[in-house]
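The complex appears here without one of its protein chains, the remainder shown in place.
A, B and C are the chain letters, set down in written order, and residue numbers restart from 1 in every chain.
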């Protein structure tokens, strides 16, 4: 993976600027677009069982990769508009989750944190 | 940004393995978790107007960064489970969008592609 | 409105049975289908401002009505599968919200309950 998140973010900003689309890219609107794309992702999985969802044919996998790209793209756009460093936020969240879900307490149990 | 997507993905896989959570991380389930997190992101923006969504106070921005981290984390987990290269998919999608939305045709107009 | 929720629910169950689709209609799957449909609803509103969202042309309004119908249909299906009375649940939730958001305390303020 040679391209960095920063390069991707810059490219997406340029794409929006060239089309005069930044006026539509408020954080509110981008959160909606991001969520709409996750709906399209769900649509691919909704009638599959878990086992089937792990063994997709190539066409389906390709379509899903492009839906995931859309989600990723809007997430990176939103991070840029809010001046949030997505990678730093992810590592910060992992540190929080390490404390919230200690290995010895949650092993093999996926109940939500607040249910403990 | 020193850490790469690959390092993040490896760390998340280890987090799941240590907790014996990989059994829950079918692509179907991960798509649901990803979508549930986008719901939490929307919740932060739903009663703000677009202008307000661009000017968040520090507490709100911090909370939103952590919601975006959750989305990012599940997206990276899902990509790993499906053996999809997220960064490659994003650049592939940009190439598709370049053709679908030619600058001269869509400038300043955010209508969806299928409406043209 | 002459038809009742019960008649709608019965009709939807018959629709699924005729197609041998009840096997796909687990609560888990129906929650995904419901959520995927809300994504399609969001797509109609994501680039509109709030004012525009209140003044839709007839074609757009018709399309949105059918998306809302999809959401309604999956919600009624899910209620049937879980033996939940949707109308009773709604009135129960209103009673809860009456206590959670006392008029004198929240007037003109849409912040979420937990932020008080």
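Following the convention adopted for this analysis, a contact is a pair of C-beta atoms (placed from the backbone, for glycine too) under 8 Å apart; a residue touches a chain by one contact, two chains touch by 3 or more.
The structure presented is a predicted model; accordingly, all values stated were derived computationally and were not measured.
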| item | value |
| --- | --- |
| Sole residue of B:36, B:63 or B:106 that reaches the chain not shown, by the stated touch rule | B:36 |
| Interface with the unshown chain - residue positions in subunit C | 1, 3-6, 8, 11-12, 15, 18-21, 23-24, 26-29, 31-32, 34-35, 38-39, 41-42, 44-45, 48-51, 53-54, 56, 61, 64-66, 68-73, 75-76, 78-79, 81-82, 84-94, 96-98, 101, 103, 106-108, 110 |
| Residues in subunit B touching the chain absent from view | 24, 29, 32-33, 35-40, 42-43, 45-47 |
| Residues in subunit A touching the chain absent from view | 31-32, 35, 43, 47, 49-50, 110-112 |
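Everything that follows uses one rule, which is that only the chains that are shown with their structure count from here on.
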| item | value |
| --- | --- |
| Interface residue identity across copies subunit A, subunit C - same or different by half | same |
| Size of the rotation, in steps of 5 degrees, that lays the CA trace of subunit A over subunit B | 180 |
| Distance between the centres, which are taken as Cα means, of subunit B and subunit A, whole angstrom | 2 |
| Overlap residues in subunit C, where contacts from two or more other chains coincide | 32, 35, 43, 47 |
